[in-house]
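Only one protein chain is missing; all other protein chains are in place.
As written, the chain order gives the labels A and B, with residue 1 at the start of each chain.
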Amino acid sequence: MAFQKIENVKISGIAACVPKAVERNINSSAFLSEEDAGKFIAATGIKERRIALPETCSSDLCYHAASKLIDQLGWNRKDIDCLIFITQTPDYIVPATSCILQDRLGLPTDCYAFDITLGCSGWVYGISILGSLLSSGNFKKGLLLVGETTSKTKSPSDKSTYPLFGDAGTATTMEYSPGYDPMYFHTGTDGSKHKAIYIPDGAFRNPTIIQSLQSEEIEPGIIRNRLQYIMDGGSVFIFSITKPPQSIRILLENAGKPKEVIDYFFLHQANKIMVEKIIEKLKIPLEKTPSCFELFGNTSMSSIPLTMVTCKREEFENSKLHHVTCGFGSGLSWASGYIVTDCIVCPELVEI
Amino acid sequence: MKEKFIEKFKEALDADGKDIRLEDRFRDYDEWDSLRYLSVIAMIDSEFDIIIETAEFKKIETVGGLIEEVEKRIKG
Partner (left out) sequence: MDISLGCSGWIHGMATIGALMQNGGFKKGLLLAGDTSSVTKSPKDKSTFPLFGDGGTATALEYCEGNLGLRVHTATDGKGYEAIIIPDGGFRNFYSPDSTVEKEYEDGIIRNNLQTSLDGPGVFIFAISKAPKSILGLMDHFNINLNQVDYFILHQANKILNEKIRNKLKLPTDKVPYSLDEYGNTSSSSIPLTLVTRLRDKLISEKCKIVACGFGVGLSWGTVYLETGKIACPEIIMV
């Protein structure tokens, strides 16, 4: 029931953009001591992250990634039929940021554009949705922009969240391509655990009031207000070591692909502990699981394309690759995809 | 099963030389912190194929309690 086979579509390019500013966890304000910082880095593997300036939004990061990609592909912007922007940090509550991006990128007004709100499962979901839109041939060229300024939703005085996350924006182009290798997806949602990763105020269940901005000490090392992330580390860990490996196994079975034929497994870059447990459970070789959390942290829905660009760019440009991608996170939501790419355009990482 | 559990429990705590007794309240161990908690969860999953959810884990106070819970779930 949660399976999709999407035909006649291909990914033609992937690009990523990160802020220039680097924050090193060893010096992070979130820790009470350098010793604590050291333990954290040893456990999570996250040494540093990129942090956006206050005036930089996720749409800006995605805009720069998209511009570079479109130019390198040599695409005429007026030929782009659809644009999906996936984020948890939109420019405005209203209007949708995809509409603003349509104009900024010079896409035609006939462009089908909307925002999707999803977290770390966002890129894989996005590929499946844009793929579905393109597969009938109604649309020929599409742009998937996924990005988040995660640093802005975390309290700098919260050791359980702030040092884990970094900012990034990515662009993936897809095209209608009759006869291309099909993509397969397996997706899942469990809303009973929606409070495992959430921001209490700021939407319409608990609208923002003055009290929302008041910081509270939850325990030593965890100080935050109601517009900042709460993450139940234990529940998220349990979820991450159960659903993603299960989803990947089911996906490969359904697609009829043994794991031995997969060139790379791109797992959402939550942190070292989670990623290693998933690898262990799936019994896949480490060299098939590139990672970038060490230098960029958990970049939410950008983490998979960011890993592709920063770790395997040249291979993506020069080879045909069979890969499995798996995103999992807030919702709780998860998605796995089996995708074939063949010598795609993959510009160097953009930094702004 | 008890011996295997205690051996793996020590590994998860990164405390190989530690003397572990069934009546120990593991949250009082010097080694215990949020990362050790995750390691123990992962250990129980990979060694016994059992996931103890956060709410259930909170109710368990001793090492013996953990072993009982795992045994109970193995029996089904």
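Following the convention adopted for this analysis, a contact is a pair of C-beta atoms (placed from the backbone, for glycine too) under 8 Å apart; a residue touches a chain by one contact, two chains touch by 3 or more.
Since the structure is predicted, the reported quantities are computational estimates derived from the model, not experimental observations.
Peer 1: List the shown chains that the missing chain touches in the full complex.
Peer 2: Within the full complex, the chain not displayed touches A.
Peer 1: Which candidate, A:58, A:172, A:303 or A:336, sits in contact with the chain we can't see?
Peer 2: The one listed residue touching the chain not shown is A:58.
Peer 1: Return the single residue from A:37, A:116, A:251 or A:292 that touches the missing chain.
Peer 2: Hidden-chain contact among the options goes to A:116.
Peer 1: Quick one: say which of A:47, A:77, A:104 or A:259 touches the chain that got left out.
Peer 2: Looking across A:47, A:77, A:104 or A:259, the contact with the absent chain belongs to A:104.
Peer 1: Identify the residue among A:45, A:156 or A:202 that touches the chain left out of the display.
Peer 2: A:202
Peer 1: Out of A:120, A:133 or A:236, which residue would touch the omitted chain in the full complex?
Peer 2: A:133
Peer 1: In the full complex, which residues of chain A touch the absent chain?
Peer 2: Chain A touches the chain not shown through residues 1, 3-7, 57-58, 83, 89-104, 107, 109-118, 125, 128-129, 132-133, 135-136, 138, 149, 152, 202, 204, 207-210, 212-213, 227, 333.
Please note the rule applied: only the chains that are shown with their structure count from here on.
Peer 1: In the complex, go through chain A and note every residue touching chain B.
Peer 2: Against chain B, the touching part of chain A is residues 39, 43, 160, 232-235, 237-238, 241-242, 273, 277, 280-281.
Peer 1: Within their complex, state which residues of chain B touch chain A.
Peer 2: Within the complex, chain B touches chain A at residues 34-35, 37-39, 41-42, 45-46, 51, 53-54, 57.
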